[in-house]
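Apart from one protein chain that is not included, each protein chain of the complex appears where it belongs.
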Amino acid sequence: MTQPQRVLSYLDALNEALAQELAADPSVVVFGEDAVGGHGCDGTMGHAWGPTRGLHNQFPDRILDAPITESAFVGAAVGAAATGLRPVADLLFVDFAGVCFDQILNQAAKLRYMVGGKAAVPMVLRCMWGTGMRRGAQHSQALYSLFTHIPGLKVVAPSNPVDAKGLLAASIQDDDPVIFFEHKLLYFGSRAVVPEERYTIPLGQAKVVREGDDVTIVAIGRMVNEALAAAERLEAEGVRAEVVDPRTLSPFDFDTVYASVEKTSRLVVVDESNPRCSVATDIAGTVAENRFSSLSAAVRTVTGPHAPVPFSPALEDAFPPNADKIVDAVRSTLPSSVTSKAS
Amino acid sequence: MTQPQRVLSYLDALNEALAQELAADPSVVVFGEDAVGGHGCDGTMGHAWGPTRGLHNQFPDRILDAPITESAFVGAAVGAAATGLRPVADLLFVDFAGVCFDQILNQAAKLRYMVGGKAAVPMVLRCMWGTGMRRGAQHSQALYSLFTHIPGLKVVAPSNPVDAKGLLAASIQDDDPVIFFEHKLLYFGSRAVVPEERYTIPLGQAKVVREGDDVTIVAIGRMVNEALAAAERLEAEGVRAEVVDPRTLSPFDFDTVYASVEKTSRLVVVDESNPRCSVATDIAGTVAENRFSSLSAAVRTVTGPHAPVPFSPALEDAFPPNADKIVDAVRSTLPSSVTSKAS
Amino acid sequence: MATESAGTLGREELIEAYRVMRTIRAFEERVHAEFGSGELPGAVHLYAGQEAVAAGVCGALVEGDYIASTHRGHGHAIAKGCDIGAMMRELYGKAGGSCNGKGGSMHIADFERGMLGANGVAAGGAPLACGSALTAKILGKRHVSVAFVGDGAANQGSFAESLNLATVWQLPVVFVVEDNGYAQATGTRYHLRGLDVARRAEAFGMPAAIVDGTDYLAVRAAADAAVERARSGGGPSFIECKAGRFFGHMEGFDQQGYRGEGEVDRLRAEDCLVRFTAAAGLSTEDVNGVDVTVEAAVEVAVAEAKAAPAPEAAELLTDVYVSY
Partner (left out) sequence: MATESAGTLGREELIEAYRVMRTIRAFEERVHAEFGSGELPGAVHLYAGQEAVAAGVCGALVEGDYIASTHRGHGHAIAKGCDIGAMMRELYGKAGGSCNGKGGSMHIADFERGMLGANGVAAGGAPLACGSALTAKILGKRHVSVAFVGDGAANQGSFAESLNLATVWQLPVVFVVEDNGYAQATGTRYHLRGLDVARRAEAFGMPAAIVDGTDYLAVRAAADAAVERARSGGGPSFIECKAGRFFGHMEGFDQQGYRGEGEVDRLRAEDCLVRFTAAAGLSTEDVNGVDVTVEAAVEVAVAEAKAAPAPEAAELLTDVYVSY
């Protein structure tokens, strides 16, 4: 770390990763709608914003604006990836995966398998996700559970700027299709000292972000911060929570979770998404299958409700898990309350 | 049951449900691509097949062929449902959900919520699913886990002709959007005595298809038959397996599963889909959360692998769970082997 | 470009058209101010500048007809007769909003008035309008459906599919593309290569008109023709309306640096309200009378919205299903 004091936002960390990968590899190409490149009307005016801001000045030929044609340009990312480029396509909100889902489900994810391994699809699809911006039901979803279900995809969801930069670089360098989840509230809300040099964080490696031996809390994306806040509070009660940030949801580093559960014997999973067939129940079920004998209490999932995300701020704020709900869930796994809660 | 001896295939049972609902309710309308109505070139030639065969002769104005425009016609089903019809749209293979996923995820599922309950979307989307027809990766998926994840949808997957007829009728009469899963291998392969009269089977009610008190096997769709075959074999070993057919995946009748697990203390879930974020891990995780203290052994999931479905018959046949794999999984939950398998 | 003399519309109709446009304008300007003062949450896309499109098209509709809208939906909702009080409460996410606060600006709907909803997905309304048109056709009602779609959203595949489905099924639907020159910051010169969407609609087999979207009477004439065609069983039609937006793409977000020098001034100089007042021969008194009422109504809407309570906490979990 050359400049240990340099603080970047999550957004700027992503921008730096994109810039460094573009600079390092001429086959990297970035595209998406509108302001990704800032072509505006005539290619000079423009309004590039977000993690791609400024890139079109540095790499004018490899940043492309697309019309509102997600099927075509995400499909084009697949075709480009299979023939020699490393495309980074920008979906804006992950909710828009709906309009190009075939390209993800049936093309990107399956191409390599269908051709018997004779092609690879090294592409990244960047997406904003999560609640908290008052964007309503069609702009606030998590949806990573859908992609985690699909073999052939890798799914990454960094929780902080350092991971965001290193995981995006790793995703671009990876030879498989990666769906990359960027939580909107972290863009500006998450800031950290980020190394300036180019580096990667390997996909599929969880990180123990706080050690403890009473209970394991696995938390995804923005929920890592809530889990840490909960752990802080629990500490005051004498409960030492271990917090695991999976960072990558597919492949999933179950070994790190197993090791933690073997130590703590209790598991709470925190996931902002809807509950059914979620990453939360996936982790809960998989641990119950493979580390049943390590568990001393029922696993607990803390998720959003089985409901779309409401617009009204009062309602939206009640949607995602938070430190309070996590503390409650942890308490319910502790000896005194195990029985009363298992209903 | 007026004619207890009348045997129908799963396919004909679906056809009868469609015919009866069309006859009973003038707001029911059926559409999909090509041979749904058999319009062919000039509206008279044609080639209607599958569960809709013959309907266009009886109900010429309410069976419509669509061009290959899934986004438009599934979206039209949403708009029609919200304004007074009960559309039954035919997606053919569920894999094609990819090309109209926005209509399912962001329109059908969320419309009612987004408008504060001031509209309803009483539509059914019929889909073929499952392995076994040598159709390859893009025509053999299960995918119900994706829909089960999405709040606002109901998900139904009948395992036999009697349920198929009653559940399809219930789905059409239901006021919410239903994704209706028809396993290809059951169309002709599953036959049963089906009542002639119009009847419904309530959504959200599981059925205990075989009683037992040593282990609970929850199996979905075609897997119910495999679970029953496994139970038969286990019986010879003195193991009495209870087999539960959820029939509806969302809402899910956890109460019936809990009651069974309270009795047996062991759970095996059989699901033809890919494993991650599947209905299998969802059930496993939810039981581990809510009936942990009833469990005497690790839950077991028996699913397809984390891979697309291969074309080669030799490989495809190894993809789905079968009675052998289920028997193995059950054995691993039994006292002698619990410890050795929990690795 | 189709046009029509004001003569075919009666004085009351003309004043009503003005009232609708003036209400949209007042609503949007007030929302702009409220957003600017940090009072309003959410993603809010303003319609000011395009009023003649919503008013002209909806002016051709009758009760029982349907519209499916876009993310920029306030104008369509007001023109279709939605209550601005309920709309404003919706924008504030309050109880008593059009959607009880659960939808917000991007999902404002009023099924009783045939407003099937704004939509957060580009071209999301086009298939829905095919659906409500199918309802009319199957049930033998003579109701017409209108899908509003932006120039950028017109590139979305579901829109092309809807054009095709509407012609194959001969649905009573009118597609209205509002070309305001931009999809966010991307110009039509880039994303449509400067081509008219109308040519696509024709290639899909339906009649297509291109009109000046700041000219209420021209829009109205084209809409009257298309709606009449649909209502009488003549199938779908297409209208492309050209009219710029006064504000940025979205409140609180768009610096509008992509716009040409003086562009917004030129747009404001062609203000559809001013054009209409002259074309319709409305007097200063006519206009003032409407303006005063409208301003007062918007004032009340905002005050009531601010005072309204948030939805009950339990609302988080209701309305997901009719029954579950």
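Should a chain be cited, it is by its letter among A, B and C, assigned in written order, with residues numbered from 1 in that chain.
In the analysis below, a contact is a pair of C-beta atoms (placed from the backbone, for glycine too) under 8 Å apart; a residue touches a chain by one contact, two chains touch by 3 or more.
Predicted model only: the values in this text are computed from it and were never measured.
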Among shown chains, those touching the left-out chain: A, B, C
Listed residues A:P51, A:G75, A:G285 or A:G304, member touching the removed chain: A:G75
Sole contact to the chain not displayed, among C:A33, C:V62 or C:L195: C:L195
Residue, one of B:D34, B:D90 or B:D253, that touches the chain absent here: B:D34
Sole residue of A:E21, A:D34, A:D163 or A:D176 that reaches the chain not shown, by the stated touch rule: A:D176
Among A:G50, A:G189 or A:P251, residue touching the chain not depicted: A:P251
Where the unshown chain meets subunit A, residue by residue: 26-27, 29, 61-62, 64, 66-67, 69-85, 87, 102-103, 106-107, 111-120, 122, 151-152, 154, 174-176, 204, 251
Interface residues of subunit C (partner: the chain not displayed): 155-161, 164, 167-168, 190-193, 195, 199-200, 202-205
Chain not shown, touching residues in subunit B: 33-35, 38-43, 45-47, 65, 67-72, 95-96, 98-99, 133-139, 305-308, 310-315, 318-319
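The rule is short, and it goes like this: only the chains that are shown with their structure count from here on.
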Distance-maximising chain from subunit C - centres being C-alpha averages: B
Distance between chain centroids, defined by C-alpha means - subunit A, subunit B (Å): 30
Rounded Å distance between subunit B and subunit C, as computed from the means of their C-alpha atoms: 40
Centre-of-Cα separation between subunit C and subunit A, whole angstrom: 36
Two or more partner chains touched - positions in subunit C: 97, 99, 101-103, 107, 119-121, 157-158, 315, 320
Residues of subunit B whose C-beta touches two or more other chains: 71, 102-103, 106, 113-114, 151-152
